[in-house]
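For this view, one protein chain was removed and the others were kept in their places.
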């Protein structure tokens, strides 16, 4: 028997190696090369362009005196640092652990998320700096805590895109996806925020809509007709679902910080928190409702709970700063929770079968649709703003109606908000098609269809060894079978 | 062999289905109905009653000018937002993951915690608003960050009550428990804080004592004499205990924020943090000591470490604002860690056998007893306060001896603190009996005794499938046994 077992093991190993050989997933040259070269490029570019801003420079004390700032607390650091840390947790633990739900791709979920976010924030500081913060006198980018937040935001769009490709791409491809994603983001953001002068504090359009369509289009270009060969790895196990809830909850809890992190000091941040808090609470209830009603015996589906509960935060990204009212926030969350859960039930299978878009994490349901809802809600809320509700100064402050846009009316602002939504979608689709084309080249070490969703391709995975199991006789038959 | 195995499996499935059929746990109508109807009710009530307060409204800039407030930082948001986020993490990750310790009820632990907290915070904003913050001019409730914190606090009492019922109730029952729990809480809190003018910044009485007796009384009414039928599921597995430690630690670390979140600006918040930090540290050591001394070979019990280490935070809830002194805080933590661990060792079994109270998480040990200790410590500390220690202004500020209670002495304050403790217990017992009676109705889809502590009743649980296991030959006998 032992012999036979040995043979069957050999056979199974042989078979599995053969299948793995179908594609070369060796990244021993490409991954280190990309990491080293790009990191060195970052150092050089930072050396040329990046400096501390006046609030993080030792000259702050002189700046304070010059500007007659009475206290160190007026340093923007104290307004934004708590929110920054919450956003930072969302990027690395939130997105990272949300992607650990697959039974054998938890290392790749949280690990590659870590890699590309760490690269992306550096590249984003440069790209966003060139577009938004380039000092015209000395051609330097001066950074402070708000830049760090914006870099995290920018990277979020690439992590969303990763969600569509989870388990099907190599880390080298993810680095490429991030390089171009950040670049596209910076341009798109510049058009939306600076040229169109649209408002999007929490990034329903700039981050979520763009990121989702970017990822979905890439996934469409990289369509794998034989992906069902790795179907046995496409689900979760009990504890991987619990790990994913860590990601869900940290995203859910800190989303008010996400939507308020770069809002206006004072009432702006305060209101954005309230609105987001309420929208999120509301979408939890409708998610549970739809999940239960859709299943036999009313059983809940962890995929819905892990994802659609967050839709309220996405959909509140644009309007969070506005006077949308508390009950308006509840309505937004109500609708987006429903739409998102229905997406998981009906749209994801439809998209995979008919549109040939394989969306591992269902980002279309969690980011694309709620992001579009958020853009529309933002446009409507802006268009219906009034001095009677906002107050004269409040209206000007909230929409920054000054300088070039001092005479803009709320109706026109609504139109620009709508235009911004189309810009975000267009950048996602066109950018995704281009980058998808690049990623289709057969040089990136992506896995064969049969090896998708398997950490074993890119990670040293620990074996569940006999010595460990021998302590747990109920789980172990290796010692008993020879005795037969 | 395979045949026999098949038959035995069928038999076991048949048997298990039969047992499951004994009670109807189908919640496909009831859960969605409750979620939808109540969420719509929230939207309507928010539409009628809830508005932004002056610090989260766009009129803040005018308000600032009128009140001569020099900086945006004086917006309460900047005093309380970091603490709010910490409390938020305690509610959703802290309580949620603490309840993942059961081997097959982790989904229910963290998932239902998520559901009822998301509903409860909305209902709490209304209930607490009507009692504490109703503007008498326009009959609106004006909310800001402090209301969000208070809503989280209110929900905490229901999550504590959930701890006693964990694994034995349906999500519909939990929604009902939360609806009435929040309602009772708001009334009890009004009596204690407004009518009695007692102090309870961290809620030893208002939150913990009330919540624990509410849950224990419900559990007593819902007593299941045959619960031992699901005894095999009432324990933990190795990794579920590690998951629970996530909950423990986030509760433990952020408890200083909990007890200081709504304390007075300045020294009040500062002192509450120090006192709570010390009490918690102290209860860790006594918990380890009692846990070790009570077991064979001094082995530690994870149940104690996961729970009793937190007793210091509970017991410091009332007195955290007071000048209890750092060593006073250590003493409170010292005692409550001991009491709580002894509770797990002796009281929980006694209560189950003799008093017919089944307390899944041992909330009597973690919340009821330390909560009562906290109430007593608060009363004594208040009664022994003096101008020599607090300073004249400090005493007035700490106990809010102004307006109607301007002439109250510390002794009288101590008496009112003690009275508040009885109010909290009474509301817990009476409220729990009433709500327990309602939950005993056979319409809520609760599980049969044999199906308690099993996620399979309310969740789609992933199967550990063969394809996965075939990669791990040591854990798999399905392929080898046929070869015998």
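Labels for the chains are A and B, by order of writing; each one numbers its residues from 1.
Operating definition for what follows: a residue touches a chain if its C-beta (ideal position, glycine included) is under 8 Å from a C-beta of that chain, and two chains touch if they have at least 3 such contacts.
Quick caveat: nothing in here was measured; it's all calculated off a predicted structure.
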Residue of B:246, B:308, B:372 or B:457 touching the missing chain in the full complex = B:246
Decide which residue listed in A:114, A:131 or A:223 touches the omitted chain of the complex.
-> A:114
Can you list where chain B touches the absent chain?
-> 1, 4-5, 8-9, 12, 70-71, 73-74, 78-79, 82-83, 86, 103-104, 232-233, 235-239, 241-242, 245-246, 249-250, 252-254, 256-257, 265-267, 269-271, 273-274, 277-278, 280-282, 284-286, 288-290, 292-293, 295-302, 305, 309, 323, 325-327, 330-331, 334, 389-391, 393-395, 397-398, 463-466, 469, 475-478, 481, 484
Write the list of chain A residues that the hidden chain touches.
-> 25-32, 35-36, 38-40, 42-44, 46-47, 50-52, 55-62, 64, 70-73, 75, 77-78, 81-82, 85, 88-89, 92-93, 96-97, 100, 104, 106-107, 110-111, 114-115, 118-119, 121-122, 143-145, 148, 171, 239-240, 243, 246, 445, 457-462, 464-465, 467-468, 470-475, 477, 479-480, 483-484
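The definition used in the following text is that only the chains that are shown with their structure count from here on.
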Distance between the centres, which are taken as Cα means, of chain B and chain A, whole angstrom | 31
